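The complex is shown incomplete by one protein chain, all other protein chains being positioned as in the whole.
As written, the chain order gives the labels A and B, with residue 1 at the start of each chain.
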Amino acid sequence: MSSRAGTTPSTYSPSTQKKKPQKPTFNDSNGVRSDGRGFYQCRPAYLKTGAVSAAGGSAYAEFGNTKVIVSVFGPRESKKAMMYSNVGRLNCSVSYTPFATQVRGQGSEHKEYSSVLHKALEGAILLESFPKTTVDVFALVMESGGSDLPVIISCASLALADAGIMMYDLVAAVSLSCVGPSLVIDPVLEEERWQDGSLMLTYMPCRSEVTQLAVNGEWTTPKIHEGMELCLDACKKLAGIMRSCLKEEADSPSIQ
Amino acid sequence: MVGLSVGETNFIRGGIAQDLRCDGRKRLSYRPIHIDTGVIPQANGSARVRIGGTDVIASVKAELGRPNSAQPGKGKVSIHIDCSATAAPIFQGKGGEALSTELAADLQRCLLGGKSGAGAGIDLSSLSIVEGKVCWDLYLDGLVVSSDGNMLDALGAAIKAALSNTGLPKVNVIAADATSSGDQPEVDVSDEEFLQFDTSAVPVIVTLTKVGKHYIVDATEEEESQMSSAMSISINRKGLICGLTKRGGAGVDPSIVLDMISVAKNVSENFINVLDSEIAAAEAREEE
């Protein structure tokens, strides 16, 4: 995990001045964002499988300040109360740690994330390969630093792969924000707060299929085209990183 | 759940492939839409929308509240959807909750625009009364009474109709220059003068359901059970896309996504006109 820059102060002193939220300024001439990235540049991704030893499969993802752990359990027997089903069930749940957000406990606002995660993944999994059983996907956001949902989805598909659940392809997810006239990919929290619109795309690159697409705010058709192109391109690159992460894990001599 | 035999499934799929659906419609035509406004007397605005066998009621209630400290110049809107057990037995108890929250989140995405408020169908700054002190809290409640597919479009239409039926009471600020910052200014809510709510920017939602290789609008429950994926696109009068969500697990090719968007855009023009004339007719009937 990344080491924190700057020295730790020896004594604790609460900061007296309150930071006022300010609209991020974009310097269009050089196209540099507040954290030094270009408009179409993603944050550096750190991915690692096998973060939770008790789970069937797990993955840890860190994109800038966004840190997520996903653990996958199963396939295990569905609850007795559930009706017979000849395809497997996928159960997704996204939760936030109380300290994940700047204001404590704000993470509970994202109730719909669980269902979006489910919709994004179900198309990638060969559910018919495990009838009568359930696969549980639990995602925990440890720190929310913007673009949480795409990070959760990418991390969850990595965890599923680590658990050995059969999938058609890895699902890579990328979001972008529309701030004023410009599109910025993989926005941080500050940029998300001021966005006029957002677009999230989850994509299976090998099959060239979009499993989930969510658009927010006012868009013209050409702009959607542009945004989707950007996201597709980023998804392909991200999938490459995810794939190499899995390969590395497989190549490394096992500790057992 | 719809239980369909293999024969029925083939019939539905085959019909869609040949552009002739079970009820005689073409792929891109709607069932007859019937709108009633003012159905809930206690609310500030309400509407009931029936599209075929789907029957939804939406109500708008306005209450005075305090604006969010982060957005002092804006009112608040919250959307709640309930799926009544009358619509289907699986909605009893907490059974409808998952679908209700999903529908509410989709509607929120389609109606309220981005975080900064750009492209919102409901202009939040028009709900502000005294900046940072008093604003309108709009509660949009939707109730699904009977469901036969295409619930999101029906709810979107019902909310649009309910909003155009809404009259917000005129508020006079009596003591606007409250001396201490903590004081709530005194306001007087008029019960005679009402301000009509502007709904020209409220988008409509068009859901394209993909069955086989083709897309259909306004799918019935039987048709929805055959879908591989569905795309709900909300489009306003200017032809701009205000929100988009995808349902159904199956993936689609990016080029198909773009094609679906352009088809939805064409369909929406007609749909907006139909809705507006139906809403106008309903309002006229109510006034009689």
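Everything that follows uses one rule, which is that a contact is a pair of C-beta atoms (placed from the backbone, for glycine too) under 8 Å apart; a residue touches a chain by one contact, two chains touch by 3 or more.
As a working rule, contacts and distances are computed from a predicted model.
K.L.:
Could you check which of "CCAAT-binding factor domain-containing protein", "AP-1 complex subunit gamma", "Exosome complex component RRP41 homolog" or "Nicastrin" matches the UniProt name for the chain that's left out?
P.N.:
"Exosome complex component RRP41 homolog"
K.L.:
Using the contact definition given at the top, list the shown chains touched by the missing chain.
P.N.:
The undisplayed chain, in the complete complex, is in contact with B.
K.L.:
Considering the complete complex, identify which of B:34, B:61 or B:237 is in touch with the unshown chain.
P.N.:
Per the contact definition at the top, the residue touching the missing chain is B:61.
K.L.:
Check each of B:64, B:88, B:173 or B:274 against the chain that is not shown and name the one that touches it.
P.N.:
From the options B:64, B:88, B:173 or B:274, the contact with the absent chain belongs to B:88.
K.L.:
Name every residue on subunit B in touch with the hidden partner chain.
P.N.:
40-43, 46, 52-53, 55, 57, 59, 61, 63, 80, 82, 84-89, 92-94, 97, 139, 141, 143, 145-148, 221
Note that in this section only the chains that are shown with their structure count from here on.
K.L.:
Take the average of all CA coordinates in subunit A, do the same for subunit B, and state the distance between these two points in whole angstrom.
P.N.:
Here the centre of subunit B sits 28 Å away from the centre of subunit A.
K.L.:
In the complex of these two chains, what residues of subunit A are touching subunit B?
P.N.:
Touching subunit B from subunit A are residues 21, 111-112, 115, 119, 121-124, 178, 192-198, 203-204, 207-221, 224-225, 228, 232.
K.L.:
Would you tell me which residues of subunit B are touching subunit A in their complex?
P.N.:
Against subunit A, subunit B makes touches at 70, 98, 101-102, 105, 109, 113-116, 118-119, 229, 231, 236, 240-254, 257-258, 261-262, 265.
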